[in-house]
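Here is the structure we will look at.
Every protein chain of the complex appears in place save one, which is left out.
Think of it as A, B, C and D in the order they're written, each chain with its own count starting at 1.
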Amino acid sequence: MTPNLYLWLIPVLPLLGAAINGLFGKRFSRQTVSAIALGFCGAAFVMALWIVSQYSSLTLPHVERLASWIRAGDFQADFAFYLDQLSFVMLLVVTGVGFLIHIYSVGYMWEEGGFYRFFSYLNLFMFFMLTLILASNYLLMFVGWEGVGLASYLLIGFWFTKDSAASAGKKAFIVNRIGDFGFLIALFLMIKHFGSLSFEPVFRIVSGMPAETAGAGLLTAIGLLLMVGAAGKSAQLPLYVWLPDAMEGPTPVSALIHAATMVTAGVYMVVRSHVVFDRAPQALMVVAIVGTLTALFAATIGVCQTDIKKVLAYSTISQLGYMFLACGVAAYSAGIFHLMTHAFFKGLLFLAAGSVIHAIGGEQDMRRMGGLRHHIPWTFWTMTAATFAIAGFPPFAGFFSKDAILWKAFSGEHGSWVFWAIGVFTAFLTSFYMFRLWFLTFFGEYRGETAVAHGDEHVHAISGSRAGAPAPHGHGGIHESPTIMLIPLVILALLSICGGWAGGERFDKFLSPVLHAGVTANSLEEVGTATPVSEQKEHGASEGLLESISVLAAASGLFLAWLLYHKRPQLPQEIAHALGGFYEAVVHKYYVDEIYAAVFVKPLIDGSTRILWHGIDRDVIDATLDNSAEGAREVSDAVRHMQSGNLRSYAGWIAAGAAAVIAYMVWTGTR
Amino acid sequence: MLHLFVFSMFGLVCVAGAVNLLVQRHPINSALSLVVVMGSLAVEYLLLGAEFVAAVQVIVYAGAIMVLFVFVIMLLNAGVEDRSRGSRVAMLFGIPGMLIGSVLVAWVLLERSGTGNVAVGALPGPPKVIGWLLFHDFLLPFEVTSVLVLIAILGAVVLASHPASAREASSQPDKREG
Amino acid sequence: MVPLSYYLVLSGILFACGVTGFLIKRNIITIFMSIELMLNGVNLSFVAFAAQWHALSGQVFVFFVMVVAAAEATVGLAIIIAVYRTRETLNVDRVNLLKL
Amino acid sequence: MNSATDLVQVIPQAADYVRILPEIVLTVFGMIVMVLDPWMDDRRSQRTLGTIALVGSLAALLATLFQSQYPGLGFWNMVRVDSFSVFFHFLVAAVTAVVILTSYEYMHVQRIRAGEYYALVLFGAVGMSLMSSAVELVLIFIALEISSISTYILAGFRRRAAISSESSVKYFLLGSFATAFFLYGVALMFGATGSTSISVIGDALRSGDIPILAYVGVAFMFVGLGFKVAAAPFHVWTPDVYEGAPAPVVGFMSTAPKAAVFAVLLRIMFEADAPGRLWLIWVAAALSMTVGNLGALVQDNVKRLLAYSSIAQAGYMLIAFAALPNNGIPAVMFYTAAYAAMNVGAFAVISHIGGEGERYVTLEDYEGLGRRSPLLAAILTIFLLSLIGIPVTGGFFAKFYVFSAALQANLVGLVIIGVLNSAVASYYYLRLIVVMYMREAREDVPVSPIPLGLGTALAISLAATIYLGVLPGRLLDYAARTAAEWAR
Partner (left out) sequence: MSTTLDNSMLTLVTFIPLAGALLLLLFPRRDRDIRLFALVVSLLDFVLSLHLPVHFQRGQTAFQYEVNNQWISNPNIHYHMGVDGVSMWLVVLTTFLTPLCVLISWNSIHERVKEFFILLLVLQTALIGVFVALDLFLFYFFWEATLIPMALLIGIYGHGRRVYAAVKFFLYTMVASMFMLAAILWLYAKTGTFDFVSIQTAIHNGQVENFTGAALWLFLGFFVAFAVKVPVFPFHTWLPDAHVEAPTAGSVLLAGVLLKMGTYGMFRFNLGLFPEQSRSNAWWIMVLALIGIVYGALVAMVQPNMKKLIAYSSISHLGFVVLGIFSFTQAGLDGATFVMLAHGVSTGALFMLAGILYERRHTYEIAEFGGLAAPMPVYATFFLFIVLASVGLPLLNGFVGEFLVLSGAFRDRAVYGILGATGVIWSACYLLWMYQRVFYGKVTHPVNLSLPDLSGRERAALWPAAAAALVMGVAPLLWLNSIDPAVQTALAPFAQLASKVVGR
């Protein structure tokens, strides 16, 4: 018997923190505010750890029902929480990384106005994120889903006096809403066909259905719609546009929400719904394609970005693409594995980047950095760990998870060499742009002063000539971040290094009750994904080969980056010139924002104004009314003119009327 | 035959008087035409046997009422009608309406009144019987006419008297006049 | 012997003449006389119908009509005088302050 | 006539006089006023004579009550006292009382000598009362003339104003014109049936072949009566006359004589069972509503606006004539009462605001009345809402009964026209309300405080309007009983 775990407390604790800080935080000192925020967030983390300690005594999945939420007819949705291995992993990642970033934020935000507001939002985010991963039904999951969107909106727009920040927040929310639209429709389909949104009954019913191998059906539709939702939240093509803009938010926010946790919610949701996807191969295929393309697409953009956070943002999109690729080839555990390691190293990358930015007084343009490794060694070393992790060098965490994905993409039931090839190429690009960032930031000479003095185009040339000495400036020069910020960096660096040592297979085994439970329960003919062990043995010979190829790709990325940005810094300029228009397109992110604006936003606004508001409302409906009123007035005027004031006219009317009456009556009488 | 002749002759006189009333442009002429109409009507009444009615017609109508008319015409010194712009409605709707109505009614009266001929003095109305009816069956209407007459007197007093206030009117014009 | 309908038609003609007078005359007094003409026409019908139905009440009605006509004449002429005082015209086409 | 010796047959009995008691009372008081008038100086005449007239109308009310105990025929089938006639007697007397109350102040402000005025009002009321109880066409004609002639005179009572005498002469000439039509109709009816007694006519018309003369007779009578109730196309006189006549008189003549004429119409249409009435009325009703409402849309003169409105209201009332008697009669009766209450009240307000010489009668003059005299504005608003037909006012139920009577006779088309018309109508009534409340107050239009007489008059008509809107049942039950009496 599983003891009562008070699962509901886990999300509610941060909520309390958010409420207290939000309502009364204005009167609290910064110390109190941070104590409250850290306390409640930490409490959630502690609870998660406590649950870990109970692990052996748990029978998973474990459901705790708190109260009824909505009931309409036979449809019901509860405040109920669900714990299984999958949510277990997510719980640990979210509370752990979340707590670390909370700690980091205290240092990072110390000088900022609206300190209490920031922590209130952050705690609110934790509440929604935990709700999302602990929900036992899709509706409650949707609560968290929308809620994290809200928190993201609030935090991106934290510096609301900046127009770009406010716009970015709004953009994030609206684009997310487009995804949510798909999610909602999926929910409606489930309600209509399954009568419930709770995981257990839904999955029970779905696992009784045959796989839609022959043609698209209900499950494919649900799967695709869920994918639309996931694409919105996890910034996949074509809905990724909000994430780069979201970097307007404070850096801890980028780390927590837009790298480690929230954006992975889509992956979590897809994995959670794997029962559906398993039976909808077309949907799965779409997931894989979207993931792959996104990974490649974002990586190419990442190559040319100069804003340190933007690079990381595109990198995040790209890595999320990997995760979807994993899901798309039914390698869910690999996806989750990568999710976890990504949380470590990408969280770390952002925090470190934040530390860099912090160190040089708010500058984010990499072209104005350089040579910082001596000034901020802790940051440098932790970031190095993260960079190697994301690039996929063994034995860093990223190597294991990325490798698991690539291997599955190649060998899995739903895999294909195309996915693998693109994946490897993306891995090369990843390695390249990450090391580009690494070299530009930490190596060479500091370019801050001179870069400011000269125009943007000459940056590379100047950095090549190494003109001018590093002139530290900002808050009393370039300085290492305070300890409170470094602690999370170090912890995450350790995790980035060791986080993957468990290995994909062990991780897969841990999650298998979740991922294969539904399948093994009615192991029928189409359970191809249910035999991972035998499969691996089959391809065992080639796995080592593939691993070495991907390591090679990472290494060549490193080499190329070293070549271009450390050894011969003038070369990128020449290459850019050689590429011409293509380079321009990449620098401008393939003009996607501009295209969206021209194709969707502007027609919508113009159409609404001109056609709907002015056209229909004013010129058709109101004009019709006004015209009929005017017509009535004219008729009225005509009636008025019967009243000429002339007595004889009046008599004329009467006589005419009398004649009519007489005529009618004579007619009636003789009829 | 004589009956028809007398009827027709006075009928024609009657209609001629009526038409003359319309044609004449001086009110006095019109009034005199009306007197002719009334006189010839009295003859028609006699033909129908309504001798008392005929007498009263001459005395009251022609004698009293028309005198009143002539008096007022003289009092107000009414002259020839000026040819002011007529009313189009009266001409366009009123006259055709009148014509249509008349034709229809005439048709009904000629074809559908369903009555035969009447002899001379078909229904004698001696004063005694009339008087009985007036003071018995029609006592109430008779009495009520007194109220009518009272009102008429009052009205005449109110409207035609007080030349002072009428003069006041010209010095204190209503705003519609101003 | 004259058909009764002749009397009736005669009355109808008088009535119609009255209506026409109302429509075409311009002097208020003449218009008023047209009304008297109409009433006279009605009176003839009453007497004629009385003969048809052998009901003397028809003749009695004529008295009432005459009384009413007399009263009307009194009041009407008084009103005409009043109008003449304020407007100094008897042309009905000029009595048109009130309109529209 | 054959046995003249029987005194009981020859001489009117007390019962006969009871049946015209209200008329007698009104006449007597009218004469008292008339006689006392020369003995009074101007100042005192206003109040004293008015009070006497008021007492007279109240006495007529009491007389009506008394009379209602003795229903039956009187004066050799000339009049009949039944619940129908009692209803209209009561209505006429009540309207008279309210109008007299209204006139107190008005006469004073307009500097009109009051003696003849009150006498004329009372005498006019005699005619109107008699119209509802008369069951003989000639008596009806005379009564009609009494009421008409007195209103002709009353219309010209503001002798200082040219428009008043113009209104008077127009009303008089056209009224006489229409009366001649009515009379001709009576003559033709007499020719068709050999009688002028409504019950005899009714029996004759019900007994078999209806002579075509009867149709023509009905046509002529309808022209005459249609004129009196201002039904289109015989409505043309209404706006001019209402505009020119003194406001309290308009209140009087738009309600009491109208109610009385409707009573006559009811008697002719239903008791005498006039043939061929359905489409005649259908068209007249539709036309009246439409013409009245459309005409009112652009009026700026409040009196004229209400004149058009009264045309439309007549149209609504006519709808019920097209319905079946057992619904139609009560509906008309109720409507006349409700209409009387609200219209008399509305004109009372107008007469007060008009000021000396009725200077302030345009919409502009009503601007901001809600601020200058909130009470007056509120009261007028309620009357206007009642005219629109908003619930809890008499006007609503009036329309309601009319429409439901028509629906019970399956006159859906007419009801739709009526309903649409009331929607259109709401616009111009609303215009007045809007002007009163939503425009800036005009300081140059003075509003004097409400004097006692007017206040009482307003209170009465307001109370009646609301009463009929909240508890219309009693009146309607009463009216329905009348219909049942007739059916027997």
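Operating definition for what follows: a residue touches a chain if its C-beta (ideal position, glycine included) is under 8 Å from a C-beta of that chain, and two chains touch if they have at least 3 such contacts.
This is a predicted model, so every value here is computed, not measured.
The chain we do not see here touches A, D in the full complex. From the options A:Leu16, A:Leu60 or A:Leu184, the residue with contact to the chain not on display is A:Leu184.
Residue in contact with the omitted chain (choice from A:Phe142, A:Phe277 or A:Phe396): A:Phe142.
When the whole complex is considered, the residue among A:Lys192, A:His577 or A:Arg671 that touches the unshown chain is A:Lys192. Residue-wise, the contact with the chain that is not shown comes from A:Ile174, picked out of A:Leu9, A:Ala35, A:Ile174 or A:Leu563.
In the full complex, chain D makes contact with the omitted chain through residues 370-371, 374, 385, 388, 390-392, 396, 400-401, 403-404, 407-408, 412, 415-416, 419-420, 422-424, 426-427, 430-431, 434, 437-439, 471-473, 476-477, 480. In the full complex, chain A makes contact with the omitted chain through residues 68-75, 139, 142-143, 146-147, 150, 153, 157, 160-163, 165-167, 169-170, 173-174, 177-178, 180-181, 184-185, 187-189, 191-192, 604-605, 607-609, 612-613, 616-617, 621-622, 625.
The criterion applied here is as follows: only the chains that are shown with their structure count from here on.
Put simply, the C-alpha centre of chain B and that of chain C have 4 angstrom between them.
If you average the Cα atoms of chain A and of chain B, the two centres end up 101 Å apart. Of all residues in chain A, those that touch two or more other chains are 640, 642-649, 651-658, 660, 662, 666, 669-670.
Chain contacts: chain D has residues 138, 142, 145, 149, 152-153, 156, 159, 161-163, 165, 168-170, 173, 177, 191, 212, 216, 239-240 touching two or more partner chains. Those residues of chain B whose C-beta lies close enough to touch chain A in the complex are 86-98, 100-101, 104-105, 107-108, 112. On the side of chain D, the complex with chain C involves touching residues 138, 141-142, 145, 149, 152-153, 156, 159, 161-163, 165-170, 172-173, 176-177, 180, 183-184, 186-188, 190-191, 194-196, 239-241, 243-244. Those residues of chain A that touch chain D in the complex are listed here as 632-633, 635-637, 639-640, 642-643, 645, 647, 649-651, 653-654, 656-658, 660-662, 664-666, 668-670.
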